[in-house]
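Taken from a larger complex, these chains appear in their original positions, while the remainder are omitted.
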């Protein structure tokens, strides 16, 4: 059964929950999910609500319009409306390391996620064989300082042609240009191999070893134009000891990276992430 | 500012959230907390809602009555209503180990919790000195097979006299009788020193060592008449290795026990626990 | 450079470490790893020591004999000697769920492990396509109550022909017969989808849901003839809430299962597991 998913935020005022739930209920929608949160610092109300469209009195294609007119204007809301019969289309960008890519594709192939992966992009040929194992088109755009703008333009063209909604950087070892980031606002998901904000930038495991930390982490975040500073979606950590070499950290970190990235991608696919002022609300 | 806290559950039907939030809003209450959950297996709706009473049109002492008449009957609801200007009264039961008691009293003395602790009960004299350090009356009821019923009757009398709302068993090494349990349904909180349901009963650390587990845990639960089988409020774990002796497990376990128990007590004090069919809903 | 790896245990006595390290050092071996542990309950000494064979005065093929004569007899030792130029050969058994298999094969294909995987065995055809993606022979032995003994005999024959050293049950949903278990003592690694010893047997996620636990786990262990009771190699857990349905537990559990199984397999491949009386010593 098709469901509608509504994510919204607006200045907090009494009565919003009552109004929105009433809107759905009087129009004979059955609410199957509601999670809300008030940021009392910023005085912002956030909500995610999901209802079954079977028997809903407002036609699917007019819901957005009605909601805009009746509530969004009145409460100064920002909102996004989704339907569960539309599968988002995701591109995966990789370089040379395969662990995150395998994890994404194993879930995809097993049918765990409501998503399409029409293509994989890389700046190296190394992982073409993985794409071929899973029968997914692999596009290689080698990038140098000189050709970066041009290659990214070709990538953007490819993404447009394939109707890509969001991009997953699965250990893609290239900084994305501002122009590309701004074309996919809060729709490029990166995995950084440290517990951000510790160890921003290159070689975080080497830095973690040098600092002598007892726990390492991985962080999945939306990409913004400031390096490794975008809104965090998910983090996790694992305990290490003085016996762990840099290679041990890299090895233990790989398991973290793939799990943390996949959890973040899943939350995004389920439309449970909402970004506000560089922080995420992750609905339950 | 005084707030009302309403916890309820009932068979799930469309419109309940809208009705309840509307009830509060039209009567000029400002909702500051809402968390809800639908158990789709049992088809039960659960909700915790909290609002400021300042300016609320219905007098505090009549809210329960109004809510009962207008909604509880209609939706076949069970509900409990609390006010934040009433501090619950908690009794602590201990035996010989001090770690949980110190942790509870340190928080209490530092003013972390909205609770009163008018007394400590024990079946041994060992921890009288701790109670004295914190100036809390200590009542010792040594228990033997012969005097158990009589001693528990005296304890119950003492609890009544002191208006005790709930009991915390802080490593109290005595099984509570059915009669006492039934007098405090879902209001006796125990800490069991294992990851339940593994290692029910006595000497769980010895059993964990013998089984060779790699992780140990602690579990806080409401006491029911079946040993260590009541609704679980909180659990946590810590990693161990083959190098850890039984004494190491006991030592590492103590830190778990006190933290897990204190988290559970805090959730109970904040009225964020709801029990349904031997499972807890822990509101966020 | 080839290294020797020696794992041993014996009744604890003064001087064993000195004797063993001296044996290696005077024969011009360079020790690159030493981990030891004394079980003071059983009074057993355990050790894992690794040294470079380059320049070692005793020929590789005679080390076992010399060590047996000079030390093992004297101290009543059990020991196993390995060389790093021999890759163990591992068979993977699967049924219908692919997540553990993908995780094992992704690591294998990426060259993370010093192991050979010459074949995959299943009682169902479902995962043949995964084996084919990775170009590994897939052998299907459908099992019924009637043909079980016969099919296992064929499996055993296949394992022998392929020189299989150890077996990994990657969510293989069939109980292995005693005969097969005894042919591979402490060399069959299983993943059980619960935090053992809680929820032994079938449908542990359903049982965990029913019990209302706040944390779920996965356990990798060597298979013994008693169901889910063998020596535990590795465990891990993840936090859940009352909002998680049985399907959520299954989904979150899958990530645990694959990581826990792969960690256990890695420890086994590195010859860092030693079993003594149903407990494992996992060397660092």
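We call the chains A, B and C, going by the order they appear; numbering starts again at 1 in every chain.
In this text, contacts are C-beta pairs under 8 Å (C-beta built on N, C-alpha and C of every residue); 3 or more make two chains touch, one makes a residue touch a chain.
Predicted, not measured: the structure shown is a model, and the values here were computed from it.
K.L.:
We see 3 chains here; how many are in the full complex?
P.N.:
The entire assembly in this structure file is built from 4 identical chains.
Convention: only the chains that are shown with their structure count from here on.
K.L.:
Counting C-beta pairs in contact, pick out the pair of chains that comes out on top.
P.N.:
B-C
K.L.:
Could you state the distance in Å from the CA-based centre of chain B to that of chain C?
P.N.:
42
K.L.:
Taking the mean of the C-alpha atoms as each chain's centre, how many Å separate chain A from chain C?
P.N.:
36
K.L.:
Would you mind listing the residues of chain B that make contact with two or more other chains?
P.N.:
Each of 40 in chain B touches at least two other chains.
K.L.:
Contact residues on chain C for chain A in the complex?
P.N.:
Residue positions touching the partner: 98-99, 102-103, 106-107, 109-110, 112, 133-134, 241, 243, 251, 255, 259, 262-263, 284.
K.L.:
Given the complex with chain B, which residues does chain A contribute to the contact?
P.N.:
Touch list, chain A to chain B: 14-15, 17-18, 21-22, 25, 29-32, 34, 36, 38, 40, 239, 284.
K.L.:
Using the touch rule from the top, collect the residues of chain B that touch chain C in their complex.
P.N.:
These residues of chain B touch chain C: 37, 40-41, 195-199, 211-215, 217, 231-237, 241-243, 245, 278-282.
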